Structure formats: structure tokens, C-alpha cells
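For this view, one protein chain was removed and the others were kept in their places.
Moving on to chain A:
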Amino acid sequence: MGLESSKWAIIFLVCWLYKNVSCNSVEQKIYVELNNTVPCVRLLNATHQIGCQSSISGDTGVIHVLESEEDLEWPLSKGPNPPYMVLLESSLFTRSIMMKMKNESNRVAGVAVVVPNTSPPEFSPHTTCPNENTGVYSDNYGPNLAHCNTTVWNPRGNGLSYEEFDFPVFSLKEDNETEFIKQCYLDHNRAVNGSAPQYPLCAMQLFSHMHAVTNTPTCMRRNDINFSINPEMVCDPLGDYNVWGSIRPYNDTVFGHKENESVVIAAARLDSRAFFWEVSTGAEGSVSGFVTLLAAAQALREVTHEAPPTRNILFAFFQGETFDYIGSSRMVYDMENGKFVIDLDNIHSVLEIGQVALHSGNNLFLHSDPVSRRNNTVNDVVKNLVNNLQSSTAGLGFLLVEPNVSQPLPPSSLQRFLRAQPIPGIVLADHESAFNNRYYESFYDNAANLNLTYPSDLSPEEQLEFVTHTAESLTDVATVVARALYKQAGGDESRVNTIKADPKIVTQMLYGFLVSSNNSWFQAVMAPELKNILKPSPPEYYVGVAMSSTPTRLVQYLLANLTGAATNLTQSQCQKPDELPNESRQMYSYLWVQGIVPPNSTERDSFCVRASVRLTKAVSPAFELGEYASKDYSTWTESRWKFIKARIFLVASRDLEMLTLGVGVAVLFTSLLVTYFISTKADVLFSSTREPASAAY
């Protein structure tokens, strides 16, 4: 009994000790880990790789804070301690500096960019002609319009996101860590009067080793190698889910052409990107578009229940459009191959909402495709749609204008529909030719770009409810879109003026998508098991590879709550609605949402929403067909990596290191010699005349 209890006591003691151990090790004296860094990762397509790469054991370089473009001489040619890790302010993060460093990349170990809180005047790392090879314009279709020959959509684009760098590029925030780095540089690395700085020098090491190389066919082939039980994957295709919903529900199991079914499609895109991995905010680029469409869907809910229009209206939100139209190409492919609830012949017309939040002046523009409009039938439907749109702006303070020159469609999902079949369509945008967005596909395209400001004395809940100017203008656009869609779908003309979008809903959506997604309204509309995706910061709009992008889920649940109906079903009935007589999972999707917290209560009022909202897979058809070198479909993949981290420390001179090694070898040799000498002479050395005769060695 005593032994048993003492054994337990010892086990308990050991466990308690193990829990309480804290390390004060040598490593903490050497390295300072940088925690708030974002890397640039490698992406691959059918022919190229883009992005950044470090070597497998990290890239170490002596820190150099760049002061101007002329100062580049020091790391690139004059500096005596290559390789250098160049620290850039965001104003110096330009194409010319990055290209110069790319050319001398044996002296540059990496780049760290300090991203400030205020935006520069303009910055767009995307190309000048987005998605130019996968749109509808090519040498066979409108050759004079292809490759941005008539209109350059993103003239400010410097194409940095599509360059390949063989050193790592990380971004740092402007906080205490960056101050510490700059202080370390000032203390150790400054050259005094042109002479070389003395060792030890302050250095930084960046780890961002990417497994995939060359292009997508190569990395997909390497994915398939099955040497062991756990095959190593090197890359993953980009993709997520598209969200679609309709006024009249479709049976989710019946695919292909539907007789006598004519559908008006209202489309918007969900995603955007930035130079660095995942930090994409896409305020003007994508959020403005899909928030307007969600508000229009909500505005149409009541009137389409009371006076249903002749044609069905399908709201489609496409993911992955930034990367050669992943979502829309997949939906068109599904429609062509009878894997979607309707097919291309069922489409009457398409209205797409592009970037709509930055209208300078009082006009928004209606872009259409001049090549398909040469066909009279298509042209008539487009003209009808333009009329519907223009007449819907009555009393709203702005006009919808067609551009006066014949120019192509801006980069939009409609281009993929036109690639398959000439379908009448309009893209609504705030720019007549070049984008108004000065930060297209960059990390500065955030709430500040939309002038989304709140009075400073409001709490977060009050900010959620506060109707900003941006929200009001987007509400007006949503009203126009809703009215035009209703008219286009053949609805009752007398009811059109009752359709109004709700500014409160628009401002709550703008707050949730651009400021903080963890607010009370988003919590109320989401499912309980998904509430962890809500964070105090805005969600990331990068499409990613994990098939679990936050904006997709948010838009799915918002669309369901805004266009669907609340039911009385219990939670278990919500999961198995087919047992009830009037409910069918094939026609609707049933989502259990958290609901609001009523006053004087702590429990949420959860309920079951029935909506005709579905998710469809948005992975490029190239991966379904196995055509990894496809020129028709998006072939973008993202490389995998083991870990990404950054740290700073001091480095000693090579001479000191060699001296240490020399001393060590000398000590070893000396001690070997001395010991050999002593051990052979041990009899003599350690004998003593007082020793008894029987001792032996």
C-alpha cells in the first residue's frame, strides 16, 4: 500500500512538474522570432511559376534598410558583406527596384516590405490587362479588342504579382517588431563614413521554401508519385465553391436543359488577391459587387413572392475569378455538359455587377460586348436590358450610361459565358474605360479605399448599425439592379417602384465584410458550427486551396437568410426535412442558423431557414479533365510548404568562427598527445616507493 501510494505521488509530481516547465534557453538569447509576417508564396499555372521561394534551410542576409533607389547600390554592388536582406518602405516597393534586385539575386538574400497603415497614392501589383488569355477576346473573336488593344483596364498595374523571384519576400506591419529591427540595423549595420561596418552584424533569416516547381503539369505529375504510404503532395489546385440561389427553386437532382425555362442570371464575383499570401481585402474589386447583388436579392424577395415574374432569376456568386475565371468557367462547363440544373440555352440574359463603389461624378456605366451585339437578336435583348436598367434609375440621383466608344467588356464572368455561346449581357461598373480603383488586387484595397468612415465615438455595435455614405450609394445601385432584374424577368410593371433595397442591410454587410466579421448580425445568420470563422478583422478574400473560404460561407448564409424563409422546424427536423410532407431537400436547402440573442436572455433564438441556395464546386475544369496544360481553362495551383517563419539575430565574422575551430582542433591534438605520453609513461609517473608489492595496474 505504501509503495502504491508513493508511486502515484511520484507520477503526480512528475506530471505537475512537466506542466510547469518553462524554457529560458540559449536560443532566446540568440534569435528574436518575428510573428507578424506574411510571406509571398509560389503559384503555378500551365506554363509558368510566379511568386517567391527561399532555400530549404532559409535565406540569411545582413539587414540593410533601403533609403532611396540610389541606395540600392550598397546591397547590389558596393556592400562588403553580401548577401543582404533588404528592408523596404512601401513607397520603395516598386517594379524598378524589385526588378533590379531580381537581376542581382546572388547578392540579395530576401526582401522585407514594411506595410504602413495609410495607403500610398496608387499601387496595383496585378497586370495591366487582367485575365487576358482566358476571356472571350482572342485572335478569333474580336482580335482588335483582345489583349487590351483598345482599352487598358488597369493602367496602374505593375505586374509584380506575376513575376517570379527566387528570394523570399515577406511583409511586416508597422509595429514594435519592425522598430526593433530598424534599431538593430542602426546599432550594428551602419557604415561609418564609407568604411565597412564592424562585425557582429544584424541579420535576418526568412524561411518560405516551396515544394512545387516549374509549372502545373510538373507538380501535378509529382503529386501522383506513390512511393510510400504517405505520398507527398507538392501543390493543390486553387478553388472553392460558387454560391447560387434562385427565385423559383430548382430540383437539385435534375440536371440539363429545362423545357420552356428562361432564366435571367445576376452575377458577381467573390474573390480577390494581393501580392502577399492571403491578405486580400478586395473592397472595391469584389465586395462592392457582391454586397450590391445581395442587397438586390433581398429587395426582390417580397415582390417575387407576391407577384412572381415570368422568368426565373438566378443569383450567382463566382469564386476564383481573379485566377482566370475558375468559378464561372466551371459553371459554364457544367452547363455545357449537363451537370447543372439549367443549361446555356435556358439563359435569357446576364447582368453582372462589377466594381461599383467608386463612381466619381454621377454616372455608372453599362458595358456590353460589341462582337456578340452584331447579331440582331442578341442586340435587341441587350438594348431591352439597357432600357430596363436606365428606366430603373428614376428618382435616384444618378444615371446609367453606355460608353460612347466601341470597347470590349471589362474582365468579368460574362466573358466566359460568351466564350461558350453568344448570350446577351451587361456588366455594370463605375468606370468608363480604365478602372477607378487605384489599388486593384492589392492589400490597400480596403475600407479606406471606399471612404468607409465611422464617427470615432461609436462602439462596434453602433458602427454596425450606422449608415455610411458608401452604404447609401451602394443601396441606390442595388435598388436599380433589383428593379431592372424584375423588369427583365417579365415582372409586373406596376410593382417596380415598390422595390427598394434596405440601406441598413447594406451598411451591416459593408461593416461585416470590410471592418469586422465577428459582429452580432453575422453571428445571428451563421450556423453554430461555423461561428469560429468569424473574426474581429475583415475576412480574407483569397480563394485558397482548402475549399473552406470564409466569404463563400458568409455569402451562402446571407443569401439564404435574405431570400429564404424562416420555418418552424426543430433542429433535428432541419437536418432531415424529407420526413415532413411539405419539405423537400431536393428543392431547397435547410440551414440551421444561430439567430439573435433576445434581450433578457442568454440563449440564442436559433431557427431553420429554408432557401433555394446551393453551393457548387468551383474547381477549374482543367483538373476534372486532367488537362493540366490547358489553354482554355484556368490551371492555377498553389505550392505546398512545410513552415514559414522569420527571425533576426547577430552574425559573427568568418574569421572568429575559423579561429574557434582552430583553437578547438589545437586543444584536441594537444590533449591527445599529452594523454598518450602520460598513459605510456604511467608506470613511471605514478609509481611510488611506498607502494606495496602486490599492487598491479
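In this text, a contact is a pair of C-beta atoms (placed from the backbone, for glycine too) under 8 Å apart; a residue touches a chain by one contact, two chains touch by 3 or more; residues count from 1.
Just so it is clear, contacts and distances are computed from a predicted model.
*Asks:* If you had to name the missing chain as UniProt does, which of "ATPase SWSAP1 isoform X1", "Thioredoxin-like protein 4B", "GNB1L protein" or "Gamma-secretase subunit APH-1" would it be?
*Replies:* "Gamma-secretase subunit APH-1"
*Asks:* Pick out which of A:37, A:54 or A:205 touches the chain that's been left out of the picture.
*Replies:* Answering carefully, the residue with contact to the hidden chain is A:205.
*Asks:* Taking the entire complex into account, which one of A:225, A:458 or A:652 touches the absent chain?
*Replies:* For the chain that is not drawn, the touching residue is A:652.
*Asks:* Could you list which residues of chain A touch the chain missing from the display?
*Replies:* Within chain A, the residues that touch the unshown chain are 17, 20, 25-27, 29-32, 60, 184, 200, 202-203, 205, 647-652, 657-658, 660-665, 667-668, 670-672, 674-676, 679, 681-688, 691, 693-697.
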